[in-house]
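Every protein chain of the complex appears in place save one, which is left out.
As written, the chains take the letters A and B, and residue 1 is the first residue of each chain.
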Amino acid sequence: MQLPRFDLKRPSSFHEAVRLLVEYGNAAKISAGGTDLLPRMKYRIAAPATVISLKRIPVSEPFQDSEGNLHVHALVRLSDAASSNLVRTNAPALADAALAVGSEQIRNMGTLGGNVCLEPRCHYYNQSHAYQFMDPCFKRGGNLCYLVPKGNRCWALACSDTVPALIGLRAAAVVQSGDREYTIPVEELFTGDPVRPLCLGETDLITDIVVPAARPRTAVVFRKLSPRGGIDFATVNCAVMLKLSEDREACEDAIIAIGAVSGKPMRAGQAEKNLLGRKIAPDVIHEAAGRTASEIRPSMRCDCSISYLRKCIESLTQAALETAYQRASSGDGVKPD
Amino acid sequence: MSELDYVGKPVLRKDGPEKVTGRALYTVDMRLPGTLVGRILRSPHTHARIVNIDASRAERAPGVKAVVTHKDSLGVKHGFVETRRYPADQNCLAEDKVRFVGEEIAAVAAVDEYAAEEALELIHVEYEPLRAVFDPEEAMERDAPEIHPSHPKVREPFRNIAGKTESSWGDVEKGFDDSYLVLENRFDSHLRTHGYLEPQATLASFEPAGKLNVWTSSQGPFIKRSKLAKTLGLPMSAVRIHKAYVGGAFGGKIDLFGHEYCASLLSMKAGRPVKIVATREEVFTAYRHGQPLIVHVKTGVKKDGTLVAQRFRVINNCGAYRGSGVVVIFLAWGFAMLPYRIPNLEYEGYAVYTNNPVRAPQRGHGAPQMRFAVESQLDMIAEQLGIDPIEIRLKNARQPGEELPNGDNVHNCGLADCIRKAAEHTEFKQKYGKSRQTPESAGRYRRGIGIGVSSYFGGSLIYPNSSSVVVKMNDDGTAILLTGAMDIGQGAETILTQIVAEEIKVPVEEIQVIAADTESTPIDIGSWISGNAYVSGNAARVAGAEVRAKLIEIAADEMEARQEDIVLENKTAYVKGSPDRRIPYSELVAASVRKRRGDSIIGNGHWRTMRDEPHHPSLATTKGRWSENYAFDAQVAEVEVDTETGKARLLRAVTAHDCGFPINPLLVEGQVDGQVSMALGHAFLEEVLMKDGRTLNPNWLEYKMPSIHNMAVSEHLDVVTESYEVGRPYRTKEVGEGYVSAILAAIANAVYDAVGVRLFSTPFSPEKILQALGKLK
Partner (left out) sequence: MKILVELSVNGERFEIATNPHATLLEVLRNQLGLTGAKEACGTGECGSCTVLADGRPILACLALAADYQDCEITTIEGLQAGSTLTPVQESFLEKGAVQCGFCTPGMVLSATALLKKNPAPTLDQIRKALEGNLCRCTGYNKILEAVRAAGEKMSQEASGSSGQ
């Protein structure tokens, strides 16, 4: 399978990359690891005239600042993120999520930034359209949806594995925008519209991910459900954060983030709120999982039903909460398995 | 019985070193100077009339060297089956109608992929869309759109019948009346694909002198040669299929394909080599898949579980052309009646045209679907009668020497032994039913055990009907083996070498194999009716025996001994009792050349199954002999079901099999493992998702072929029922496709055993399991 023709730019810094983005506008696309962009280009659903490859930009190792915040370079490869000792000890959920992506080869190529910016997916969209589904759907700039023919929007799924983990960690993205730099919580990066999934400007690039310092009695846990346990995108993934009170009994803070079931990762706000102040016990966890499953609204998809997805969300959330409680209540809650 | 040196040993594959070093050349790796890139224009419509095809702009496009459409073809149709009853029904390039998405309409050859791709966009095709139908039962209805006229010999008023198989014996109605218990169920199976790693690919080079040279990823060169010659209007002798390594096939590379025809025709037109490699997406969307069958089965049994009568109605969604659709409804009958004695049977099978891609054989070719149905129902019967699943199978299993209703004989059938061994080895009786007896609170993960049995034929009569083998001695006492057999990974070259090695006592490493070339090697039945070990193997044995006889004769002369006293061993001959005095083969060959008018010692062998039968049995009536060689197996599955997520996994598969005798135990194990893996994909993971004739998951991300995480422990137990003796014909049995079936049934039964709900359709997806458990709202 050939890539379409394009011109290749290989900047050696984010500054230069942003300048090129400004110069070429939306005729250019960024390739970090290329593992998401290149298959789409092979399918001709992306055909930029210019590809700006970030491969030459030096990648710094993850480091901790004086306040204990963990800085991870956007171009760090997922396998390096997963095996970094700093990441493993300070943000095990991120390491676990990175390790859950694709395969060894994909993780050796794919970057954290690319994973965060992963294009939403759909069976009808992620294939070539030479003789199947030729008319462009919403996501390809057209005016129809194959999945929900009566609908007027796109239902593609945001499948990134690291994003729910980063949300659970309350991580933020450092964005280079022209000469300016700003920071935005990862959770706020997403519009919810799979056609234009990111809030980033056209010439913005993520340069770093910052994970706030680990807190005591707190655990963040990532879980993924997929048919084969390898290669696959998640059917559902989930990250939960649980912070316990001083006596390690009641919930002081909670995040439940569910990915891969809609146009952006979802928070189970009601379930979270309901946990606050409650003494954690099996029935409370069970209740929270159940609430999560009923409040998250999975999108339609063509390989399984919504009620099945709900069941998956429930059991995955339950498992993640159990582990999080275990970890938060014993030790400092941030050590890897 | 003589000691065996090479047969029965875990000899390492002949082609192994080439493969582990990356030097093995597959069709996709082949290139000739000046090779053009070919691409195919495919139908975007499920069913449409072609009003006009205008390729003139493409012809003029830069870099384009040739464009072909139906007008350039001879209009000769092809089909997997080409008989009087079932004539070829598929054009090589669509003429006036397209009947499935992906059907070939035109092809271009250009200097590179980009030029070819752009040229495809310049071909303008005007269509008039027609109503389409995708479900076989709907397609049979009176008001369904007509894809092809129903077969003229089918009496029922159904539409779109590509063919029908009918067979019966005894009195089924009376059998049901006499039965203590009668069950009637419907079992559905789903669409799966072969998943060979090497995509479909062909390199064709037409020489000015009129010779067409072809390298193609296939399961047998001779069938390809015959079909290409016929459709291209070339004499068979003008088409040469060359050998290339083949990256897997599993039934999906037998028939003639559009890219093979188009690459050849384009090369003839452009006067340059043309290579077409299908993309993985094309393989998924436009090539052939397996056959989803709807199986109705009604069974009557006595109180003790003895089968009295069985009635089958099978419907095959056979796609837009006949493909192997009418073969599978014949085979489905066979796989239904093989393992058990059924005194009264009635079978009818329909192959129904639909606007889906065409079907091909897929490892097991109907057996998994049939065994799933029969074995599931048998467990239901056993439970109702209070009989153990092992006992009911033993009670009905065919015994050695039994004659089948069509006149075939099961000879040394080891089925009962297989069942016993599998059960004992897995402690089946102790485990069975345990999970269902424990209360719901027993836990989230439930284990279950199940058994299934199956039988598969080894070789039948399909073109070219026989295999021949030549063995040549070299001056230095080593040998060369020429065979038309195609090694698709199963190890054909290795086992044929072992057999020759055994006959002539030259070590396996010192026999060079030249294979799968229609000009330099003799004909072979091909690697697709499971007759390789038996038919080609016996041909190799006969060829080896001829060489052996000559070596012995000369050795006797040279050593002035009686022929009976000559012993051959490791490239030398000696007289019984005095192994210290040996003549190396190199000297025997020299002596033969010197004293026998230059005879350099060449052996010839050929073999045909059922030598007195004129041809394959009737696909329509099942009359006539089918095979003289049947393998049997019993497989036990142990599964674990997560009752929270519905995910089930195969933990352990035990295959007890009567394969005659294993010529190469290592290769046999490989076949067993590979089939277990495919079967668990069938059971739990794989499905080609289609919507209205279009493929939703044309890639391995979404078509869930098992990964290394999903494989189970796989054990196998040999039930040896035949033997190999130098100089004697043998009847070893197939191991290449018989073990995808019983294990599927065993898995189905094990899932039931684990959670107490019976699934009547494949795949046993988490969703279906949760649904059955009543856990989905």
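We take it that contacts are C-beta pairs under 8 Å (C-beta built on N, C-alpha and C of every residue); 3 or more make two chains touch, one makes a residue touch a chain.
Just so it is clear, the model here is predicted, and its values are computed rather than measured.
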Touch with the omitted chain, as defined above, among A:V76, A:C117, A:A130 or A:I231: A:I231
Listed residues B:K71, B:R562 or B:H709, member touching the removed chain: B:H709
Of A:K55, A:H129, A:R153 or A:R248, the one touching the omitted chain in the full complex: A:K55
Touching residues on chain B - with respect to the absent chain: 10, 12-13, 15-26, 28-29, 194-199, 245-250, 279-280, 488-491, 666-667, 669-670, 673-678, 699-701, 705-709, 711, 713-714
Touch list for chain A against the chain that is not drawn: 1-8, 10, 31, 34-35, 38-39, 42-43, 51, 53, 55, 79, 102-106, 108-109, 229-231
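In this text, only the chains that are shown with their structure count from here on.
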Touching residues on chain B, where the partner in the complex is chain A: 42-44, 101-102, 113-114, 117, 120, 279-281, 285-286, 644-646, 685, 689, 691, 694-702, 704, 706-710, 765-767, 770, 775-777
Complex contacts: residues of chain A adjacent to chain B: 1-2, 5, 123-124, 126-128, 130-134, 146, 225, 227-233, 302-305, 307-308, 310-312, 315
